[in-house]
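One protein chain is absent from this view; the other protein chains keep their places.
Up next is chain A:
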Amino acid sequence: MDLDIQCEEMNPSRWAELLSTMKSCSTIRLDDCNLSSSNCKDLSSIIHTNPSLKELKLNNNELGDAGIDYLSKGLLTPSCSLQKLWLQNCNLTSASCETLRSVLSAQPSLTELHVGDNKLGTAGVKVLCQGLMNPNCKLQKLQLEYCELTADIVEALNAALQAKPTLKELSLSNNTLGDTAVKQLCRGLVEASCDLELLHLENCGITSDSCRDISAVLSNKPSLLNLAVGDNKIGDAGLALLCQGLLHPNCKIQKLWLWDCDLTSASCKDLSRVFSTKETLLEVSLIDNNLRDSGMEMLCQALKDPKAHLQELWVRECGLTAACCKAVSSVLSVNKHLQVLHIGENKLGNAGVEILCEGLLHPDCNIHSLWLGNCDITAACCATLANVMVTKQNLIELDLSYNTLEDEGVMKLCEAVRNPNCKIQQLILYDIFWGPEVNDELKALEEARPDVKIIS
């Protein structure tokens, strides 16, 4: 049984009621529930007495170091078989790391530890690494985002990596590590015997300087499936270096996150080569890069290659206009793999989106989720979109938020939803203004098509 609560303020009677439920839960998630250290005493005894408990998620509660101290009493009991522990943004400091060190050393069942958004600091995480070094510890996933880590942490991390062949996921995003430390970390990762599957280094102060070393991780770790280096100013030069690793025959990358990396259209030549040769590649995010129409056109050319198996592409806020839509449309009409396209926050306009719709209507197009928020479209485009909604049976999710569709436009969409041929499950119309008439129609639609979620 699962207990999954978020954003609920706990009063004593509600807490008492939940405690009796928690005695038999295998998952407990109490996210942002205003819990404090005193609740941890109760949770500790639940951990102690409930051997079926596998997951405990307590993100966004001010538990503090004292709370973790209470929890550890339960976590250190031999009967405890907890596998996943989430303590993100729980007001922990380095003092909690000593407690977590002993938990890591004592609990071979523990495979996931998420302690991001806590001011653990380099000194604290060094102590945590000692727990990782313990042969008892079988940790697979470690999340240390926003932990106020500095370059000095890498030596301890590398030592822990060498000692931890079980490790599969490591996230160090949002810590100011810098190039020197990232180079050192990459060398550690290449040497380590672990089959790392996920490496997240977003906003870590990476420039093109350390991209050669990240590239070496890509070409030496065939296990690596998910690399996130978004929010680092690697630029076109850094991307070119990364692509050497991505194009290496050893590299089996599936997910690549390169948002806000200061990329321009110049990067799209290298990215095209990756798109058209790496059959393993499934999801790419390039949001908030100034790729422009010319860059997008190069990517589209690559996506028409039979080897391109990409399923999900995020190109929100990439400086795109209607000029690139013909290229995108031709991808939609020949590429059977692409399922999700986020292309919002681009000035595509009605003309651009109408061209996209031509591709969408092609029988081979398998897009099921299309995101067109804030694309400068108006009511004039809605008849075309409505036609897609009733014709394209595999389109189940459509986002048109932040567009000035007017009452007339929204009414056209409502009409499409009323059509039994329309298979849309989620129509997202966030922050769009409409009058009472549309409001009444939406209410009526809720009853007529309860299977369709209209999110506004």
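By definition in this document, contacts are C-beta pairs under 8 Å (C-beta built on N, C-alpha and C of every residue); 3 or more make two chains touch, one makes a residue touch a chain; residues count from 1.
Everything that follows uses one rule, which is that contacts and distances are computed from a predicted model.
*Asks:* Can you pick, from "tRNA methyltransferase 10 homolog C", "Trafficking protein particle complex subunit", "Electron transfer flavoprotein subunit beta" or "Ribonuclease A-domain domain-containing protein", the UniProt name of the chain not shown?
*Replies:* UniProt lists the chain left out of the view as "Ribonuclease A-domain domain-containing protein".
*Asks:* Which candidate, A:Lys23, A:Lys119 or A:Lys336, sits in contact with the chain we can't see?
*Replies:* Among A:Lys23, A:Lys119 or A:Lys336, only A:Lys119 touches the chain that is not shown.
*Asks:* For the chain left off this view, which of A:Asn89, A:Ser210 or A:Thr384 is in contact with it?
*Replies:* Of these options, the touching residue for the absent chain is A:Asn89.
*Asks:* Where the complex has a chain not shown, which of A:Gly205, A:Gly373 or A:Gly409 is the residue touching it?
*Replies:* A:Gly373
*Asks:* By the contact definition given up top, give the residues of chain A that touch the hidden chain.
*Replies:* Its contact residues with the unshown chain are 6-9, 31-34, 60, 88-89, 117-119, 146, 174, 230-231, 257, 259-260, 285, 287-288, 316-317, 342, 344-345, 371, 373-374, 399, 401-402, 426, 428, 430-436, 438-439, 442, 455-456.
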